[in-house]
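Incomplete set of chains, arranged as in the complex.
As written, the chain order gives the labels A and B, with residue 1 at the start of each chain.
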Amino acid sequence: MCRWLAYRGSPVLIEDALYAPAHSLIDQSLHSRLGAETTNGDGFGIGWYDAESTPGVFRSIEPAWNDQNLHELAGHVRSHLFFAHIRAAIGSAVQQTNCHPFRHGRWLFMHNGFIDAFATFKRELVLAVDASLYPEIKGQTDTEVLFYLALTFGLADDPPDAVARAIGLVEACGHQRGVKHPFQGTIATSDGERLWAFRYSSEGRSRSLFFSRDIRTLRALYPEREVLQQLSDDARLVLSEPIGDLPGAWNEVPEGSYGVTGKGDDQLRPFRAKPPTKAAAVHA
Amino acid sequence: MCRWLAYRGSPVLIEDALYAPAHSLIDQSLHSRLGAETTNGDGFGIGWYDAESTPGVFRSIEPAWNDQNLHELAGHVRSHLFFAHIRAAIGSAVQQTNCHPFRHGRWLFMHNGFIDAFATFKRELVLAVDASLYPEIKGQTDTEVLFYLALTFGLADDPPDAVARAIGLVEACGHQRGVKHPFQGTIATSDGERLWAFRYSSEGRSRSLFFSRDIRTLRALYPEREVLQQLSDDARLVLSEPIGDLPGAWNEVPEGSYGVTGKGDDQLRPFRAKPPTKAAAVHA
């Protein structure tokens, strides 16, 4: 329902990643090719890490394509790790507290997809959020609840395990309500050092997710693109829909898998939701 | 905290009640005299009944004093029963879903005041909301939760009883957490025919609440005010702070009481919160 982009590498001006390329994310806010919706005009958000103790977050309810403040900010903020998200709302209000990315301490979290029939079992999911975290839920979205479930299940210690358990609980609650395919989507999360990206759906037909190929390959292929020359060797762009028109620049993240990048740790691994254990189910 | 106004009587242009008088509600959004805050600039809302099946609601996050759309709407909508509310946010975001009045079916609800230490026991309160109503909570405010508690406790059948039980639960949960005076405020609610207004606080020192005196008295006192000549005999204005400068025009609602007006039923009665019975406490 949305489009997103995440970057990790040597610091770049956010504008270079958001506005510059052909079919940029901002262009996708008006004319997405691969998205479930072609227009993603129901607000947007960016989150970026810098020298401060928590990442900055800028969110707006205006369409990204015409937001002057986003353009200003993107043209003045450099970051080594940032998220950008454009939203196509389905059901919940267009308000800043419903815009991605969501933040908790050093963690950012964003999502393209949905929890099917969310309203029918939102209450169970919210109840499973740790009571100390509960007051921090500010908006109405399925994604924010998923984020707080992942935090409850240990996101800070083991992100893939926590996300798997959060989605596992969503699936368990959904199935109990007769929802066939409770979860759909791609997720990005980060602590400012590493970046995790997930592609998973209960149905096994997840929304698209891509990551940029090895930067050295890109440099060899496109020696005239100056911006690629300046990037660090480990720079990565992860996104829901390719930007630019470089053949061979993008790899698709396979169905049911996740990737991690950062701190010399680049991996692509299988991903499955983890159903709640009996104890956890009682707790919920 | 906030300022509010409710009107019931023969249909009037909303503008006449909101903008026209000296020290009008719109003026109070900039310069309140009696409010806990002098500025109420964190959004506003109006709700009005007409021939349609549910009341209309217009809410905005801009300060009321400069909102062009509010001015337009108020200058074109006539209603026999309407609410207006200007907000001074304390903690929750400035977004439309946090603006009063709240609506459910034919019911409107608004509040000036707060639930003390709300974040620390919001979860218990939300859990006590009927599961079928839970998905309709759209914002983050204490007032919206209170409204859904009142709906859970039978607002549609017996408003004073439902509000008393809702506040009673708030007090019980708050006291359990060591909060000395959990509830504070004045509340207005309506089904489009009758209008109820409550003044109550756990501490026994509630925010101010006034209602207009008998309209025939007003007419006799102020024969030159044309607008008063046109009003029906049973017209009433209820509000958190007097508007206009008519001596003798306003009666104060006494501490710990509620008033009802409409359908020939004008009463002023004592009001006390009702603590939850043991069964209700278990349910929560």
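What we mean here is this: a contact is a pair of C-beta atoms (placed from the backbone, for glycine too) under 8 Å apart; a residue touches a chain by one contact, two chains touch by 3 or more.
Computed from a predicted structure; not experimentally measured.
Enquirer: For validation: placed chains = 2, all identical. Expected total copies in the complex?
Expert: If we count all chains in the complex, we get 4 identical copies.
We adopt the following convention: only the chains that are shown with their structure count from here on.
Enquirer: Report the inter-centroid distance (CA atoms only) between chain A and chain B in whole Å.
Expert: 40
Enquirer: So in the complex, the part of chain A that touches chain B is made up of which residues?
Expert: 93, 95-97, 119-120, 122-123, 126-127, 131, 134-135, 138-140
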